[in-house]
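Here the structure is laid out as structure tokens; the discussion comes afterwards.
For this depiction, one protein chain was excluded, whereas all remaining protein chains were kept in their positions.
We just call them A and B in the order they show up, numbering each chain from 1.
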Amino acid sequence: MTATIDWAPVLAGDPLLQISQELFSTMIDLEPGLVERWVGDRPILDDPRYTWVDVAGEQLVRVVIGTGRETGEAITRALLGLPDGTPVSDEDYVDAVGEVANVVCGNVKSLVTHPGTLTIPVVAPAAPALEHGTCLEDACLSWRGAPITVALWLLP
Amino acid sequence: MKALVIDDSRVMRRIIGAILTDVGFEVIEAGDGQEALMRLEQHPDVRLCCIDWNMPVMNGYEFIVATRKRPEYRDITLMMITTEGEQEQIVRALAAGAHEYVIKPFTADVIVDKLGYLGLLDAEVHA
């Protein structure tokens, strides 16, 4: 069953935008409407950080989230309920943005009923090299005006 | 009342812990199922466990199976809180003995509402 996941209907539902909106509205913003599709040219991320989680099953599915460091810190503070401007430790950062990737990836997995386990999140200053993978969707979103990229990959 | 929050993500533990503390629980934490079993030994008065599914060492499903084998833990309410949203997984967890199941992402009131009908809210704190 895994080898023949039919992605077309799943992708038609705009899953990355939808899941991100649900996640941000419930756990980060505590109100809806602050995540939208990015309008205009794809921006360059400022001091970028990439965070990814895989579903390791027969097929390897990866969700990669890209943000500027500052945006990631803002996400971390919001998730943890810390006041604006509180310094964010690396540990909290990895844990918080990692959890965002984890929830997005877990929700994608549920959409395709893909049996397999989620891996521990990885954070790095560069996007993972994925020459041999297929990019199924690469969404650029705007959260309170800051760019966040969310990509879904199928790895060999 | 004492609650045990079992999740490998510290951030998640803090988020869930804050929700529970707000409604009057005393919260202890564990990073995986194995550690959680140890905590239960130390705190036999735990009434509620909030359990993630995917964790290293011992996952949440295995933890539920393990606690359900122990008659002394019969009165503990087990609530899964996980990104695993497939119907099959929900059915499996309930069949193994979970009482409730929350799919991430969630809001605080989803958890509080479920605690309410599970009879775990102290009327005074949460009037």
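Throughout what follows, a contact is a pair of C-beta atoms (placed from the backbone, for glycine too) under 8 Å apart; a residue touches a chain by one contact, two chains touch by 3 or more.
As a working rule, contacts and distances are computed from a predicted model.
Student: Name the chain not shown, per its UniProt record: "ABC transporter ATP-binding protein", "Fumarate reductase iron-sulfur subunit", "Aldehyde oxidase" or "protein-glutamate O-methyltransferase"?
Tutor: Result for the unshown chain: "protein-glutamate O-methyltransferase".
Student: For chain A, which residues touch the unseen chain?
Tutor: Spelled out for chain A, the touching residues are 9-10, 13, 15, 18, 22, 26, 107, 110-111.
Student: Over the whole complex, note the residues of chain B touching the chain we left out.
Tutor: On the side of chain B, residues 85-87, 90-91, 94, 98-103, 105-107, 109-110, 113-114, 116-117 touch the unshown chain.
In the analysis below, only the chains that are shown with their structure count from here on.
Student: If we count contacts the way the header does, which residues on chain B are in touch with chain A in the complex?
Tutor: These residues of chain B touch chain A: 8-12, 14-15, 18, 54, 56, 82-86, 88, 103-107.
Student: Provide the residue numbers of chain A that touch chain B in the complex, in ascending order.
Tutor: 22-23, 26-27, 30, 76, 79-81, 91-92, 95-96, 98-99, 102-103, 105-107, 109-110, 113, 117-118, 120
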